[in-house]
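Of the protein chains in this complex, one is absent; all others appear in place.
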Amino acid sequence: MKKIESIIRPHKLEELHTALQEEGFYGLTVSEVRGYGRQKGHTEIYRGSEYNLEFVPKVKVEIVCASNQCETAISIIMNTCRTGEIGDGKIFISTIDDAIRIRTGEAGREAL
Amino acid sequence: MKKIESIIRPHKLEELHTALQEEGFYGLTVSEVRGYGRQKGHTEIYRGSEYNLEFVPKVKVEIVCASNQCETAISIIMNTCRTGEIGDGKIFISTIDDAIRIRTGEAGREAL
Amino acid sequence: MKKIESIIRPHKLEELHTALQEEGFYGLTVSEVRGYGRQKGHTEIYRGSEYNLEFVPKVKVEIVCASNQCETAISIIMNTCRTGEIGDGKIFISTIDDAIRIRTGEAGREAL
Amino acid sequence: MENQITTEITNNLFTINNLWMMIATALVFIMHLGFATLETGLTQSKNTLNILFKNSIIPAIGLLTYAIIGFSLMYPGESFAGGVFGFAGFGIGTDAAGLTSSYNIGYTYWTDFLFQGMFAATAATIVSGAVAERIKLSSFLIFATIFVALAYPITGMWKWGGGFLDTLGFYDFAGSTLVHSVGGWGALTGVLFLGPRAGKFVKGKIHPIPGHSIPLAVIGVFLLWLGWFGFNGGSVLSADPGLVSLVFVTTSLAASAGAIGAMATSWTFLKNPDLTMTLNGILAGLVGITAGADLMSPADAIAIGFIAGVIVVFSVIFFDKVKLDDPVGALSVHLVCGIFGTLAVGIWGEKAGLDQLWHQFIGVISVAAFIVPFTAIIWFILKKSIGLRVSAEEEYSGLDIGEHSMEAYPEFEKVS
Amino acid sequence: MENQITTEITNNLFTINNLWMMIATALVFIMHLGFATLETGLTQSKNTLNILFKNSIIPAIGLLTYAIIGFSLMYPGESFAGGVFGFAGFGIGTDAAGLTSSYNIGYTYWTDFLFQGMFAATAATIVSGAVAERIKLSSFLIFATIFVALAYPITGMWKWGGGFLDTLGFYDFAGSTLVHSVGGWGALTGVLFLGPRAGKFVKGKIHPIPGHSIPLAVIGVFLLWLGWFGFNGGSVLSADPGLVSLVFVTTSLAASAGAIGAMATSWTFLKNPDLTMTLNGILAGLVGITAGADLMSPADAIAIGFIAGVIVVFSVIFFDKVKLDDPVGALSVHLVCGIFGTLAVGIWGEKAGLDQLWHQFIGVISVAAFIVPFTAIIWFILKKSIGLRVSAEEEYSGLDIGEHSMEAYPEFEKVS
Partner (left out) sequence: MENQITTEITNNLFTINNLWMMIATALVFIMHLGFATLETGLTQSKNTLNILFKNSIIPAIGLLTYAIIGFSLMYPGESFAGGVFGFAGFGIGTDAAGLTSSYNIGYTYWTDFLFQGMFAATAATIVSGAVAERIKLSSFLIFATIFVALAYPITGMWKWGGGFLDTLGFYDFAGSTLVHSVGGWGALTGVLFLGPRAGKFVKGKIHPIPGHSIPLAVIGVFLLWLGWFGFNGGSVLSADPGLVSLVFVTTSLAASAGAIGAMATSWTFLKNPDLTMTLNGILAGLVGITAGADLMSPADAIAIGFIAGVIVVFSVIFFDKVKLDDPVGALSVHLVCGIFGTLAVGIWGEKAGLDQLWHQFIGVISVAAFIVPFTAIIWFILKKSIGLRVSAEEEYSGLDIGEHSMEAYPEFEKVS
């Protein structure tokens, strides 16, 4: 079982989750984050003094799926979130030992 | 060492963390997330136009604990957060290589 | 490839990210979390009734880096975020299977 | 010639007086915004739109029902029969005389209607705060309509319309009883029928549910104080310089002393300089002075305000203790301090005396004796028919989504 | 002696009248805060500072240009030549006579200027809401300056300055056409030249972009209603008790009926008691009654307000359907209900009749025939020169950062 964490542009979220649903991914978790990579933030000015906001608002999308679905998920993300401009974001893949559905107690792939 | 990430109903948080403390789990991290699984969001109407909010507000609770405490933690979560209705949430378990307490530099189980 | 998740005092963030950039870490993701460990929250009073806010506002900083850079990152965090007082926070290290840069499709260390 | 001069002088006075009464009307109007922001600030963000909806529609309901029926019920005039009930017919309207000083030296017929109509609507608003965060929108709107159309004008007539309380010698300058207690009693029965919000009292313990925006609450209280210049000052019913300016002073000093009283009490007894209590203290002082604002010396006003400020703090705690859940403190401010202010007329100021105290007491009791059963019956019928309370699920996810399918702050909810 | 007495009596009346007109001026002033908070509440938080910037600078631009040129254009007086255009020279100023009742029994020269100047600025504010969230700051400021300096006073003169519409018998008591439609037509051309906000209409579907703070919107509407007491009440141009108090009543009843009309319509047809529609309903009622607030009976006012409240809901939906993107509903409230209110003078009240209806229609058409091409030309020139619209990138990240390098709520954006 894999967890695919992607940090994307906030306004791409709607497209991404529609595409995921169409391809049969029926669960995801989203949170608001800030970060930087190649893309840095901007300069703000307040009452005559400048300051740098290096952090850019992003959205983190977490998808837990069976290992064999991992490729599909990644390609959906690449297709919907890529603009070719700096700031498109990153995907991190890691391994999940187990998943449990609280309502039923089902575990493993059943739980997804 | 394991990380137990659970996505639960926001109003269950208080019960959960009281129960965890009683059972000797003295640390956790919470964040606000949105997501969907079986449970989808609702329809909103703004000035005559409908739109779907598929995402449901949830709370993510992260508990890092020794591998042998993992079972206990999970059963506490199941006991407190299960209502039997769709929307109870999910638990994801993964492996943590190491933990460090910043204040003292202690690592491993000492750090928890 | 490792993910270093540290839960730190919010006002240490600026120092930390400046130090990281100086040492050549050019990417990170930040989110607002609440939690407790040794450090608990405080008591609030509203219209005559007390209640405990056990959760303390913290910031979670996630850095994904090559395994051999992990030590350096940790020591930067220890140096900038440690005050010696309870509440300094924790670091959790875990393994990342792969990273992908959405813009270019590069994977692995190239993507960081 | 001389006649004409006298007429013109009278006309000028009439124009001045009427001008003040119109401005007082506008000031009372802005109290509705004060109530709206205060109630919003002291409740949770998930119910914000719902509360604002009620507060936005109440002035409309209040003015329209007052035009159709309320004004005639409260000031039946000629057609008035007996001391308890009178009715001058549906609708409003006047002949040319209603626009001259022969109607009243203080105001025209139209000003009269609008000033009184603005008062009427405040009574319903008081209820809205106490029953917030759990009442069904439709039930509340029906209640509010009946309440301002019937309950408020009927008791109002007993004193201001020349009814039996007026004959008796009961005194209520600007409505500690006729407006604030009336609203307060309706709020009390509402709270009793509805029960507390989910999560407020768990296993015998009080769980505070903090209001989501203190700035909104502060804006509300300042606007209410501002509006009170019109509420009390306009109740002089003319621009009489001595009387209106005295009322301005007693009103402001009572509000000030109420703030200090509540601050001191919360700081001493609750070990916390509690702003929400201090804000309630300002309102407590204002409600407390309302019944006798034209009778008090500055020292009296300070005494009444200060005591009201102390009372309101203990009252809030008391209602929590007895498990009556009132999110904004409306019972403490309007009911408890409304009664206190009414009685205060018998204790301080020009009319002080045991006789007067007794008349004041009769007034308080009479109004309660009508409003409590009257509103209880409405609540009861609503409960048995369409239901009073939203579902537990709706209460948990908020009335904004449940009743309106909208949110007050959609960006906090939407990820995009 | 008698002479002196008569003078003093007249002076007193002059002082009263002028006092009311100054207070009315202050009330119209506060409408600018009402517009500011309403527009802010109904738009996204990332554009909040930008909207507030525009609304904070508009009164300044309005009053200064009115002092320099507008007042002379609108009320050219003596030097007035022909029915379509007149100009009395740059700047303002008066001799001693301008401060006495020989200038006008209702107000001094200074009061006259300031009351009219406050009106002028509102016309530009109406545009600001409709073009929000995508217009370049500099372009808007240039447009607003030309609009209040030239367009508003020129058409205003046609009626209030004694121009051809006045001669014709066109009636517009407080500006349903001269203020609200004028602003509305400018808003319409602006929306046409700008196009919709990114994401509003995607693949033929309407994607609502909810406003970020309903409490701010409610504060705005209440302040607007309050200000309308001065807007309509001050348009009597004296403190005449009968007329001003009638205007207060018709204004309030129309607002109330507008609220009920919009609530009922949205609840029935959209299956949702929509607060933003109800708020627009209040404003619709106010705009609707403005042209004939002094001519209507209470029943007329209720009819006009209610219909305006119904109209505004369907109008909002209509503009969405035809893909004209107006974030705050300014077109529906000010243009559509401004036209309706103007025509209503021919349908209800003292002047009702086919002749009057025809004159009203001519007035509506004449103003449109001037404002639409005039503003279209400004928009066009701006578009071709410095550009009208911010970049897509700026629109996406917000005009606050793009135009001002600042944020309205920086803490929500900064992690620290």
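For clarity, chains are labelled A, B, C, D and E in written order, and residue numbers in each chain start from 1.
Here is the rule we go by: a contact is a pair of C-beta atoms (placed from the backbone, for glycine too) under 8 Å apart; a residue touches a chain by one contact, two chains touch by 3 or more.
On a predicted model such as this, the values are computed, not experimentally measured, just so you know.
**Student:** Of D:31, D:206, D:282 or D:371, which residue touches the hidden chain?
**Tutor:** Checking the options D:31, D:206, D:282 or D:371, the one contacting the hidden chain is D:282.
**Student:** Have a look at D:20, D:53 or D:319 and name the one touching the chain we're not showing.
**Tutor:** Once the missing chain is taken into account, the touching residue is D:20.
**Student:** Of E:18, E:44 or E:342, which sits in contact with the chain we cannot see?
**Tutor:** E:18
**Student:** Extract the touching residues of chain C with respect to the undisplayed chain.
**Tutor:** 11, 34, 42-46, 53, 55, 57
**Student:** Against the chain that's been left off, what residues of chain E make contact? List them.
**Tutor:** Residues 1, 5, 8-9, 11-12, 14-16, 18-19, 22-23, 25-26, 29-30, 32-33, 36-37, 40, 48-49, 52-53, 55-57, 59-61, 63-64, 67, 91-93, 96, 99-100, 107-111, 113-114, 117, 137, 213, 216, 219, 403-411, 414 of chain E touch the chain that is not shown.
**Student:** Residue by residue, what part of chain A touches the chain that was omitted?
**Tutor:** Its contact residues with the unshown chain are 44-49, 51.
Quick note on the criterion: only the chains that are shown with their structure count from here on.
**Student:** What's the fewest number of moves from chain B to chain E, given that each move must go to a chain touching the current one?
**Tutor:** Minimal hop count between chain B and chain E: 1.
**Student:** Could you classify the chain D-chain E contact as same or different, where same means more than half of all interface residue numbers appear on both copies?
**Tutor:** Different-residue interface.
**Student:** Quick check for the class: compute each chain's Cα centroid; which one is farthest from the centroid of chain B?
**Tutor:** E
**Student:** Roughly how far is chain A from chain C, going centre to centre by Cα mean, in whole Å?
**Tutor:** 18
**Student:** What are the residue numbers in chain E that touch two or more other chains?
**Tutor:** In chain E, 210, 272, 274, 276, 415 touch at least two other chains.
**Student:** Can you list the chain B residues in contact with two or more other chains?
**Tutor:** 31, 34, 44-46, 55, 94-95
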